[in-house]
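Of the protein chains in this complex, all but one are displayed in their positions.
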Amino acid sequence: GFAKIDHHRALRRGVPEVIFCQGKTPEQVARITRRMLEKGVNIMGTRADLKVYEEVRKIAPDAEYYKDARIFAVKREKIVQNKGTIAVVSAGTSDIPVAEEAAVTAELLGNKVERLYDVGVAGIHRLFMNMEVLKRAQVIIVVAGMEGALASVVAGLVDKPVIAVPTSVGYGANFSGLSALLTMLNSCAGGLTVVNIDNGFGAGFAAHQINRLGGQADGCALS
Amino acid sequence: GFAKIDHHRALRRGVPEVIFCQGKTPEQVARITRRMLEKGVNIMGTRADLKVYEEVRKIAPDAEYYKDARIFAVKREKIVQNKGTIAVVSAGTSDIPVAEEAAVTAELLGNKVERLYDVGVAGIHRLFMNMEVLKRAQVIIVVAGMEGALASVVAGLVDKPVIAVPTSVGYGANFSGLSALLTMLNSCAGGLTVVNIDNGFGAGFAAHQINRLGGQADGCALS
Amino acid sequence: GFAKIDHHRALRRGVPEVIFCQGKTPEQVARITRRMLEKGVNIMGTRADLKVYEEVRKIAPDAEYYKDARIFAVKREKIVQNKGTIAVVSAGTSDIPVAEEAAVTAELLGNKVERLYDVGVAGIHRLFMNMEVLKRAQVIIVVAGMEGALASVVAGLVDKPVIAVPTSVGYGANFSGLSALLTMLNSCAGGLTVVNIDNGFGAGFAAHQINRLGGQADGCALS
Amino acid sequence: GFAKIDHHRALRRGVPEVIFCQGKTPEQVARITRRMLEKGVNIMGTRADLKVYEEVRKIAPDAEYYKDARIFAVKREKIVQNKGTIAVVSAGTSDIPVAEEAAVTAELLGNKVERLYDVGVAGIHRLFMNMEVLKRAQVIIVVAGMEGALASVVAGLVDKPVIAVPTSVGYGANFSGLSALLTMLNSCAGGLTVVNIDNGFGAGFAAHQINRLGGQADGCALS
Amino acid sequence: GFAKIDHHRALRRGVPEVIFCQGKTPEQVARITRRMLEKGVNIMGTRADLKVYEEVRKIAPDAEYYKDARIFAVKREKIVQNKGTIAVVSAGTSDIPVAEEAAVTAELLGNKVERLYDVGVAGIHRLFMNMEVLKRAQVIIVVAGMEGALASVVAGLVDKPVIAVPTSVGYGANFSGLSALLTMLNSCAGGLTVVNIDNGFGAGFAAHQINRLGGQADGCALS
Amino acid sequence: GFAKIDHHRALRRGVPEVIFCQGKTPEQVARITRRMLEKGVNIMGTRADLKVYEEVRKIAPDAEYYKDARIFAVKREKIVQNKGTIAVVSAGTSDIPVAEEAAVTAELLGNKVERLYDVGVAGIHRLFMNMEVLKRAQVIIVVAGMEGALASVVAGLVDKPVIAVPTSVGYGANFSGLSALLTMLNSCAGGLTVVNIDNGFGAGFAAHQINRLGGQADGCALS
Amino acid sequence: GFAKIDHHRALRRGVPEVIFCQGKTPEQVARITRRMLEKGVNIMGTRADLKVYEEVRKIAPDAEYYKDARIFAVKREKIVQNKGTIAVVSAGTSDIPVAEEAAVTAELLGNKVERLYDVGVAGIHRLFMNMEVLKRAQVIIVVAGMEGALASVVAGLVDKPVIAVPTSVGYGANFSGLSALLTMLNSCAGGLTVVNIDNGFGAGFAAHQINRLGGQADGCALS
Partner (left out) sequence: GFAKIDHHRALRRGVPEVIFCQGKTPEQVARITRRMLEKGVNIMGTRADLKVYEEVRKIAPDAEYYKDARIFAVKREKIVQNKGTIAVVSAGTSDIPVAEEAAVTAELLGNKVERLYDVGVAGIHRLFMNMEVLKRAQVIIVVAGMEGALASVVAGLVDKPVIAVPTSVGYGANFSGLSALLTMLNSCAGGLTVVNIDNGFGAGFAAHQINRLGGQADGCALS
């Protein structure tokens, strides 16, 4: 026996059910997917490798796979779109998988996303050349490993909610992301909040909940 | 010589300048206050004990002191009020100073705040009796020490941005707040973001930035 | 040369000898098993993969294998049954192997076990729908990874001995189970005691020793 | 405002309400005590120094003070007595305050307690001379700092529930109790469960819940 | 008996002998000072509070005290001056004591020092307004607590040796400077090296050794 | 999409662009290399295994591979040579890859390098027999794992900038280099600065920036 | 180039040169071995797997392999034998490789060794049945993982030098041997000293140096 499925969907309005695939066999994921699909909901699976996706496609041939984000999605319901934009800013090439997990999560939850990658602190001028992306956004997600200083810099430049995602990218005294995590938690730049190391999903989800407060694309009020 | 003062106030519209008083002498704080007051701005000082307040009152007789929050404030400008409400939920009696730091910060930044204290996980029924406070809020701050499980429970009940503040309350394997911090970072309840241990100010500030997305009390648009 | 076998069996009345198979070769486990069987006792092996089981079956064709629990057992003696029931509650799908290690251990030691799986804090309503399982039990084992808050919640609802098992399920600031371990140690809910990360066996064993105090199924007194 | 009081007392049958005094002013503790006393219940306060006790005595002149245990108690209701005995075993002289916190807690909850102090591992023969105390007990609490090895030794000698309390006694690589905590969590002696560093109260409370399973002194059944 | 004195002074050419006063009594410091003065050398004492200074002044009435830096100095020999300048950049008001320890150390070793304080990452524009200080310097010392990101930002802007000094300023997940230390060690900005938490002296000393490579003010060659 | 390339090369005068290959596929590295080569600059890739090198050679047949250093280089521009020498001292055989990363980095940046390997603290006489290498150098890099004491010893013998590189070589309480890192940070020998565990590149880069202060081989001044 | 060989052999009188093979290729080990053999000394290699041994045998056909200890040895000189005996006591089956590393090291250095394995704390009576082994020994090595309490128990029973070796055996809050290491360092049993986690070699070497003080088998005095 395994994962019971949450039937309390009243509040969700198209928000996909989420399966955390890490530590589950492709068969387990497929079985959970099948049971969920019977209710006609949207589904997304995070930390899904290709094998998981292939097993899921046997059950749902319309499943899509976001390779960089390691996410699969099955879309069966329309999802309400939020008005504001979420910016996803990332520091280095190796942080991209986590940044994509955040970006694709936010998109699947009904948000416009603008990506600004490879703007690490060592090359801070690249950030300044793209300030308009930060200005356009309602919420900003900053993804950075190693010393994670990018989050402080961004939050120091803008006056908006910034969600920081430390990544495990780095080596040595990085201690698998601890370094970036502590940097972000200790930031003296106001308005910064933090999620778990490598938790792109959590950042995308929280950014969506914040972005929703700014209203929906079609103007429908938030109850 | 010490703390230079930020004159870039275009974006701030009444938002107070903030002085972090911990590790500063009452005289240092008073001197910073005087220089800031010359510009006619609002001021708040966090981690301020009574001695700091008394020194500040010599410079600004209209300074107010929020004892539980360890905050002083000098109000010289009108501050724009946000429409939505911020709920501050806290677990135990000893968490109140941090909860008050969050609540008073949010109020001074122009937000309505509802407090729901002493609803720790061990007495979870008390949380359920007050669900309407959670429902009314746009953003929720959860303040908890020891095991910090309250944040997960709250985030599991609502579909809104939840900011978790671990406190250093506890002893032994609490390791001065590490326990609550890790609990909150590892929460599997979606939409939870975390600030530093005991950082009530940071949570109040971030909650304000989020709440502002829901519009201002007087209906003025957000540029 | 390796593991000497404990011949002091006076107190044990059917309680199986236990082999911790992790870090031993299938051949080592089989050899220990053979020597134990010469004394006609019950045997159980924990952390046993299929290869271990297959090697053991050559020595004891009646050996049984509990796949999810990673336990094999050879039953040669009758084991005294305790009167009370042990509930094993677990948070997520990935915690099931540890939960099963606890549950099967308790069963092999002569206890009735009721399982209540996938009732993690994020979906707390599922726990409330099954309160009668908690009420029926004499002792409760709670198995949870990530933030481990479930243990606090359960211990806050009941007035019985609760044994918490943190699991290494999670990632990032989970630090291989440290997060859940600290959460559980710092719980402010009374009556909670804790075993090592992933130590389902220890929890099952301790729960058995506690359950035994409530008397045996056949009414025989405890000397 | 502070600590709300739990009025759900149906299940408690004389079990005292508990106040954790650490981090509260004597005045706060006295005020909580007064409100509780209005309901006619028993009260105990842990981590209470003499100043707290003196303030409480103004409200409740019949309050008693257990100096070594740092506990005060106000007894207004009769408490049901359990049949079995709880043994409290401690390693060194400096561990006595924590051992007394456990012992007095258990007594106030209605249990007979036998104390066996200063039987640290370095002088293991002293433990062996007092084996009958261990034999008489239903549940054993072991309190030890420094390396905490005593818990393993005791659990290896008996076939009963053993609750280990690591203390912060020691210095250097003791890391304020971490050493003893890890020792106890890693014990290979079956039936050992662990509470937080210095948490004598938690151990006494859990031991009471276990001891209760063996029946009440007056023979009344447990619903 | 205590600290023997190093008589090997051939290489030193005016470089003061250094006494680390922390953990020594004023009397011990004064006695060490007296013995050193007999050799006619320069002396500096770090981590020296006023009491230490007063005791030293009894022995050396010409001793000077740098209050912010917590350093006393007795100058008896001429010290060779280096040609280049050392910049000391610091993030917040509370980092000033460590910054001054670095700056005064460098000055006493024969270097010109330019100070640029309170240019923390949250107010990054203040750093940009003072870029010419960075440009003028041969070596840069960056002193920062909390998240310590300033060091990365500075090293990303210049192409010179940057020595980072993490400070213990902060609270919570700062873990007494660990956060800033890890940030700095993990910086991806080239040319950054790090000294111990709060080690202003070490940074000043290393910066001096580096600055010396650029030649002496009077043009004398370096053997 | 991935790594943008820095076109700001005014300051660099032949300094190679650097690619950190760890965590990138050979194809990603090759693509970055191709784009960089279009600008006619020098390139070096660190943490590059043979597969990376082979892929790069398809794009740049003149690429060279430094096997022990795990570095590849493509030289298209002349690089200015510094006058002084950098000594790279290492403790044990297993530290050589990190020492070579430092040495080859320094060479590719235009420095003469002298290697002194296998002079660990346990065999300290071997260091003394080679003192002239230390004397000839302007800057010294010390690479050591396990207890890392070599850095202190070297810095105690010389009066020059010493950059310490802790390595992850060792086991047990070495905690993947933490031991050596802490040793080096706590050294009481003046003039020692530290880089991240295993960060040979960072040490070579910083040593180059320092060595440059001593002037260029062809006598050209440093602007 | 790699490991230089120590030619200072005056003091050694047959003591083998030691090669730490972990992290070296079989070819590197063989090359070091060949160079050493030219001087006619004894050699031992620790952490040597079968591949290393096979490569060494090509150079030294008389090389012997101690499989459990993961040690190879080439004996070319006579080694002086110490008079006293070293006891190696170990807790569990999985600790045997480390215990054997200690035992074989001591034997190769010229000591009689008595092994007493599988006498863990959970089965403490087995230790008592073999007290004569402890009594016969001059020095005792105790090897234990998990909670490591055995070292304290042994040191509490005897009045002799006891060297404790924590092993990385265990899981969860064992943190790869940290638990046993801290236990042993905090032991309140006098005369206990500790080596690194899994460092059987270091324990065997130190025990040899101690045992030598008791005199040599042939009666030759120790200069």
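The first chain written gets the first letter, and so on, giving A, B, C, D, E, F and G; residue counts start at 1 in each chain.
The definition used in the following text is that contacts are C-beta pairs under 8 Å (C-beta built on N, C-alpha and C of every residue); 3 or more make two chains touch, one makes a residue touch a chain.
The shown structure was predicted, so the numbers you read here are calculated from the model rather than taken from an experiment.
The hidden chain makes contact, of the residues G:Tyr53, G:Phe72, G:Tyr171 or G:Phe205, with G:Phe205. Interface note for the absent chain: among G:Gly84, G:Gly120 or G:Gly200, the touching residue is G:Gly84.
Residue positions on chain E in contact with the hidden chain: 1-4, 6, 8, 22-24, 28, 166, 168, 176-178, 181, 196-199, in rising order. Residues of chain G that touch the chain left out of view are 11-12, 18, 84, 138-139, 159-161, 163, 181, 185-186, 188, 190-197, 202-203, 205-206, 209-211, 213-214. Chain F meets the missing chain through residues 92, 120-124, 146-149, 152-153, 155-157, 170, 172-175, 178-190.
Rule of thumb we're sticking to: only the chains that are shown with their structure count from here on.
Sharing over half of its contact pairs with D-G by residue number, the repeated interface among A-F, B-C or B-E is B-C. Note on interfaces B-C and A-B: more C-beta pairs are in contact across B-C. Here the spacing of chain C and chain G, counted between their Cα centres, is 37 Å.
Averaged C-alpha coordinates put the centre of chain B at 46 Å from the centre of chain F.
Within chain E, the positions touching two or more other chains are listed as 92, 123, 172-174, 181, 185-186, 188, 190.
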